[in-house]
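Let me begin by handing over the structure; questions about it come next.
All protein chains of the complex are present and in place, except for one that has been dropped.
By letter and in written order, the chains are A, B and C; residue numbering begins at 1 in each of them.
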């Protein structure tokens, strides 16, 4: 019975923990702990930036973020008996922040508060970076399983707490494939801002307990943690909340499962890149194995069953986007553009009630919006739709004959 | 009190109705009826193909479909007092097939049955046309508000009945803009199969009660009905079911609202193009106006509030896709590819239980699956997720240590 | 394939239909039609009073109601092969009013409208008859699958359409047992107003196609239709809506299934006796058999599986009642008193917003409130709770520091 399989002291960097985690994917990173099938245990996590963001009213920390450190993951956890080709069954029994309310809490994200950020165009960017190129931030105060923000008056959201990022270590072959295909993409426009993808980078690496030459080599090869890949990784799926069960492909003996990037809440798309309510905290999980599960079920990516604990909303104002871009140019079946247009329409709408565009953008990031691929066959227009829960607002946002009630609703934190 | 504003005799072609409908978008098509704000009334509809598909076990009718006739719309309905810039409020009070069970019903789609088709690659295609290039079909039997298919043993779906296509007539300027931008796209690859978009086409036109030279001119200009556009149109949003309220932009005096392409059921994406449970039937709607609503709410596309009557499912097996294509090539933040990969994973999975790929494809079309844009910022991989309700199957499809239960489950209708 | 198994012309009394129904339970009433297992068919129904109530602004018709005619049932439907001890499986495929909107509709309940009534204390009474002893009424206008009432401004409810009453004919022995046990109760206070129970009554009987001496004898024995009993009958369960499946015990060869008392909508308890949105309409059902099902499942009353189509509400203001009566007297674990006190609290609350007590009472009848037995063990107080959906109101009824917004909201229909 392993108790807490990975401990974190929120007042210290992930680099200074008794057993440090890692921020690159590589099969050679040694296991930080070992568990057995049917074990249930806790993993503690730092927020994805390792506490580079403060509970304050300036977005300078977002603007100046050193992205080379991210994401700080807890693990790897070895699972006895796991072999390549198995499916690792992970039950997300419970997740939560380091503190659910501010009870003499410290100043690390997760200790009673979290944040959502707009990354600047020249430091990471985000889904709407062409429209909102500058850094911005909102700080959320936790009230148990809901949150409010002094930067977003009138909004209260229920938590759909989840880990943005989790998965098993890649094999050496799979890692090589990731690096190869991503480099080919980068090579098509190597100087783009923001970049097309992030190649391996030694700077800022943390490779768990690996040291010396082995660490240096692994750091040169290790995949960055930003994209989701076939092992799962940074999928940022808001529905992987309490009670969900995920089946992760196993590529190395022992599985080497890692997890991080906890989110108190998020909407579909996590659209500002740092678009969830980011925090440190804990994940209580149980593990099992389906031997030879990848072949049995003919799968190469994770499967999952959502849990029963997603917060219940039943009223929405919904927006539509098609794959005609902001300049009026027609694209062929492009769901990315269609969803972007739906997001922009929702922002345009919320601005009529007195939010700034930045605030509206951040609401769509963190609130439990639904983002759907509604029609993907009606040439040439993909159609995506976005469902904004009306009940997160303390005023009525539904359309009516009298028009919207405009009120000055302040602004998010900006840069100095 | 208008009663039935648009009547359809399901045993006749839309061309032969007392007041015919139309199959192109054009501002000059005369109103078929006029209603007033606060009126509630019925509109009857043919299925989108005007009954080109039969209740049989061959997909020849899908293969040989004359697409130039589609979609057969009911309307336009003029709304007294509507002016450009208004929002037309449409309440979907009730929708249903011509017959909910087979009670001595006729042989038009909607009379107790419906169909879902895979269009052949060289006649329309669909989302997975590179994988499933040949025509296929399943016929659904209606049982009140649920349906089964002899071509899909073990499946029963609840109806999320909706109109795939509805909206107001474009202004001449808006129509010109549609034609311009779509032609520009076509011009980039004019001989592609399937085509990138469909330009105006005189062949097969039906322009309501317009006749003579006026009809011929309008037919040469009229936009095809396939894509959704800023007026709404063929959005194919499964959530526009009973009880939903849609706010449609108005572009011409009287609004000129038309509707068609009724679906007994559909999943997000309608992925095979003819991917819903297609039928003729009725829509009971109420109308209202928000004067100057487009400016008041800063909107250029329809808004909506979903209804309270969507069928309730709470158990899902879910699949993930990222924007790496089937050849292993990396694409940049492409949600279309990500959703396609999620669909293909779901098909691979269902095949392990004994469905053919074609059957699995058609299940994903018609069943109330959820398709979500989960992560759209984690360069370079978009992440989409697909939620398949387990409760549509009469056997257990959840992953388990024992593996899937394979059984021969037949095949959908194919071509001769 | 039976099509419509039982036809009703809404413009005529049930007594004048081609095949009349019945208003007493008796095994000798001949089958009106026969169906076979796996058949799906329509049954048409009059409202429970056989159209004694009009679409007007007076409650005189409620006050003067002849209760001896109620409930007018459609059937019996014989099911080939059904034998005593079987369970008759009934799928409620679809249900609805005669007309879903008022499209040149007639004046029978169900033709675009329905009603909810408070029965007078000396003519039937109801759950709160000591508090509201006089007749009252509201008329509802149907808007597809929702309804509003000119007598209840500010309220709109979604339909949870269901049959209040359905079941199989009792055997002679079971019928005798019903009559025996109910007479014993009556005998404890034979002159009570309202009465404790209703014994067989020849006056007003309708025994289907039974005639002559056989009819007269059956009418003298036939059980009244008011109470639910072990065969089901007038259970008034709001959750038996579209998509539900009920397993009814079979007591006579052929099962002899009858149905009536259609409700467009209702809350838990149907608290004013005529407390649903009453109407005539149709039920589309499918039937099957579980041979020897009563023994196999050890059941003596109906089982059911609710459907997927109940309207979705997620916000409630909730009220609590305990088994201390209005005089302050303590009762032992009395859930009836506890639920009554919860209802009275909800009425007291709604009155603060400007509804009259009668209006509030009628809202609780017809709206989809949840009534729960929350605690039934904490001696001496049962605790019941009542959940009022806030979203049925077009103003905010949630408690707040500023207090309720009072407005004159008129009154229901009263007697002359």
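Throughout what follows, a residue touches a chain if its C-beta (ideal position, glycine included) is under 8 Å from a C-beta of that chain, and two chains touch if they have at least 3 such contacts.
Here the structure is a predicted model, which means the values were calculated and not measured.
The residue touching the chain not shown here, chosen from C:247, C:264, C:282 or C:393, is C:247. The residue touching the chain not shown here, chosen from C:11, C:56 or C:330, is C:330. Among C:171, C:352 or C:415, the one in contact with the hidden chain is C:352. Of the candidate positions C:236, C:284, C:358 or C:391, contact with the unshown chain belongs to C:236.
Seen across the whole complex, the unshown chain contacts subunit A at 1, 3-4, 40-42, 91-94, 100-104, 143-146, 158, 242-243, 284, 286, 308-313. With the whole complex as reference, residues 87, 89, 126-127, 177, 181-182, 184-185, 194-198, 226-230, 232, 234-239, 247, 268-273, 275, 288-291, 293, 296-306, 308, 314-322, 324, 328-336, 338-339, 341, 345, 348-349, 351-352, 370-385, 387, 398-401, 403-404 of subunit C touch the missing chain.
Considering the complete assembly, subunit B touches the hidden chain via residues 312-315, 391.
We take it that only the chains that are shown with their structure count from here on.
Note: Cα superposition of subunit A onto subunit B, rotation of 180 degrees, nearest 5.
Look at the contact of subunit B with subunit C and you find the same residues on each copy: over half of the numbers used there are shared. Relative to the centroid of all protein Cα atoms, the closest per-chain Cα centroid is that of B.
Between the CA-based centres of subunit A and subunit B the separation comes to 33 Å, rounded to the whole angstrom. Subunit B and subunit C, compared by their mean Cα positions, are separated by 38 Å. Each of residues 312-313 in subunit C touches at least two other chains.
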